[in-house]
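For this depiction, one protein chain was excluded, whereas all remaining protein chains were kept in their positions.
And now, chain A:
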C-alpha cells in the first residue's frame, strides 16, 4: 500500500509515528511545505530563548520518505495522485491530508506588514524586526496571543495586547477570571486593550510599521505588529478537488477521520470532526492515531475531545476544564493575591461539570478527572490547593489529555509492566510526554499504587545521597566511621565510600587523603591520577580556561619526554599525559608543581575545566572577555567536590565557539553581560543546557553559579550529573530559579557561605601531597620493593608514542 501524507506538522508526525509503531510495511511519503520535518509547536516560544530548531524538531521515523520544502498544488482523486509545485506526481492508494491551519489575519489596511506566530520562520522574522523596535502589539488575547506577547516582551519590547472580546482568553476563562488575569498581565508592564478591534496597521513615511490604529481612532505606537487572532483550516486542496468542506472551513470527516472520499483521510487542524475544528495538540494527536489505526484495519474512532487546558503564560497559571457554565457555581476570588477559582456544578449539587482557575491551577490536576462524576468532596474544600491530592481517581479518568491516557492505563503499566518511576510511565504509556502538566498526577498514581522506590544508596545506608548530605551537615559528622556506626551498617563498599568521601570533601574541603578518608577514595582519588586499562595512570595539570604560556607548555613537553608518557590534547583544553606508573607520579608532579602547575582534578568527581573561546581580546566578533571569565571561574571552583564531574565553558559571543551549552554550567556573553545556562552535558545522553538567567553582571553571574553548584551538591543523587538532576527536580527550572534567585527556601545565605568556605580553604592537593611523607609513602609499586617497576606494564610504540600492551 502507498500512503501519501500532505503536510508535515505535529499531526502528520504522530500519524507516521503511529503507523511505524504498528509495523506498517507499505510505502509512506510525507510532503511538507516547510523546510524541516515536524517540530514541537507547543514549545515554539522556547526557540526565542535559545532552543534550536533542531532540538524542537521531531525525529523522522525509519522507513518514511520525506519531501520537504515541497508544495502540493492539486489532488487528482480520479488518477489517485497528488501534484507538486515542481510538476511531479506522487501516486497514492491512501491519501492523508494533514495540511494544518493558517493564522487568521483580519482584512484591514496594512495587514500585509504584520507578522503571524506559527512557524520557526515566523519567529525568525519577528526576532529580526524586534532588533530595531521599542514597542510591539499583538492582536488577539487568546492562548497563542498571550504567548506571542510574552515572546515580544522577552525580545525586549514594551508589548500591548489587543483583544476583540471584553476580556482576555475568552475561550478559557469567564469575565471574573479575565479581570484577575488582566491584573496579572498589566503588573508585568504589558498593555491590555480588551473589547477593541483593529482599524488598520499604520505605516510611516519610510514604509515601516509605525503602529496600530483602533476603531476609536487611537493609535498604539509599535514597530512590530503580530496577528494571533485565531486559525483557519487549510482546506484549499480539499476544496479544489471536490471533497466536502464545512461552511466556515475545515475538511469534513467522520469518526474514522475519513473524508467524503473513502480513500482520503484528514487529520489535525484542517479537519472538521463532529462540526468542530480542533486547534489543540491533544485532539489532533488522537485524530492521527485514529486514522493510522483505521488504515491498518482497526476500529478506533474519534468521538470529540476534552478541550481542557492548563498553562502558565507570563508566569500566570490559567486552567479550564469541562463545561464553562452550570446550574450552580462556587467561586473563590482573591483580587489582591491574583487568584480566581470557580467550579460549575449540576443543579442537584452532586456532579462536577467544569472549572476555571487563574493564578493557581492546582485544582485542575486533581479535579479534571472528576468532570461528569460525583463531587469527591465539598466544593469549597476542592477549591483550595492540595485538597485534591488524596482523591482516588476512577480508572476511566483521563490523566493525560495530550495523549489520551487514563488512570487505569497508568495503573496497568505499574502493575503489569513493573514500572516504578515517571520516566517508566512516560515510556510505556506516553502520558506526560507532550505538555507535562500531568506529571504531578503520575507521581501520585505511583505513590498510591504502593510502589516503593528504594532510595537507599547501597546495603550499608538506607538513605539517599541527599539525605546523607543533610545528616553529615546537620550533625557535624567528619568521618565515615562515625557516620556508618550511627546511621548505617557493615563497613561500606565502593558505592557508599566514595559518595561519603565526596560529601565530606564538599562540606569540609580538607585533603582527600587525610587520615581515614584515604581509604574511602576510588583509586583515582587515592593516587590523584586517572587509572587506565593497564593499571597505569594519566596526569592532567590544570590549565585554567585553556590559556597557557609557552614556558609552561615546554615544561609539560619536557616532563612527558623525560618520563616517556603518551601525550594527548583533551576536549577540555588541557593536556593529558598517559602511562605513568604509581611510583613515578610524585616525581612527575614535583616537576609540574615547581613550574607552577596545580592538580587538574581530572581524576575527581569535581570541577574539571572551564573551556573558553578566545573572546573579545582577540576575536573580531567577541563581546566579552570569555578567557578572563573562564579563568576566574575555574580558579574559583577548582577542587570543588561534587556528586559527579562538573564541566563548564564560557563563550565570548552568541556564536558559541566554546560549546557552553553542552556543559553543566555554560556562560555565553551578551552585549549587556552574561547569559547563564545550566544542566547540559555531552556523553551517553547529550542534553543542551537550559537558560537560567539572562544579561547578568559578573557579580550576579558568580553568585548565581555559586548557589547553583551548592544546591546541586546538596541535593543530587550519587553520580547524578546536573542534567539528570535538573530533570528530576520537582518544578524544574522554575523551581531552581525560585530557590537560588528568589531565595524561596531561605537557604541562599547558607549556600553562599558554603561556597565562600570552599574558595577560602582551597589548597592544591598535589602540592600538599608532595609535602607530606606519609601520603607520599603510598606511591610505591610494591610494598616490599618500592623502586621496582611493575613487570606486567609493557608498552609498544604507535605513531611515535607509547601504547599499552596487555598480557592477553
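Just so it is clear, contacts are C-beta pairs under 8 Å (C-beta built on N, C-alpha and C of every residue); 3 or more make two chains touch, one makes a residue touch a chain; residues count from 1.
The rule we apply is simple: contacts and distances are computed from a predicted model.
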One chain of this complex is missing from the view, so tell me which of "Cytochrome (Ubi)quinol oxidase subunit III", "3-oxoacyl-[acyl-carrier-protein] synthase-1", "Branched-chain amino acid ABC transporter ATP-binding protein" or "Nitrite reductase (NAD(P)H) small subunit" is its UniProt name.
"Nitrite reductase (NAD(P)H) small subunit"
Specify the residue from the set A:492, A:615, A:643 or A:666 that touches the hidden chain.
A:492
In the whole complex, not just what's shown, which of A:299, A:784 or A:797 touches the removed chain?
A:784
Touching the left-out chain: which of A:346, A:534, A:670 or A:728?
A:534
Logged for chain A, residues touching the omitted partner chain are 459-460, 481, 490-494, 496-498, 516, 518-523, 526-527, 531, 533-535, 778, 780-785, 788, 790-792, 806-808
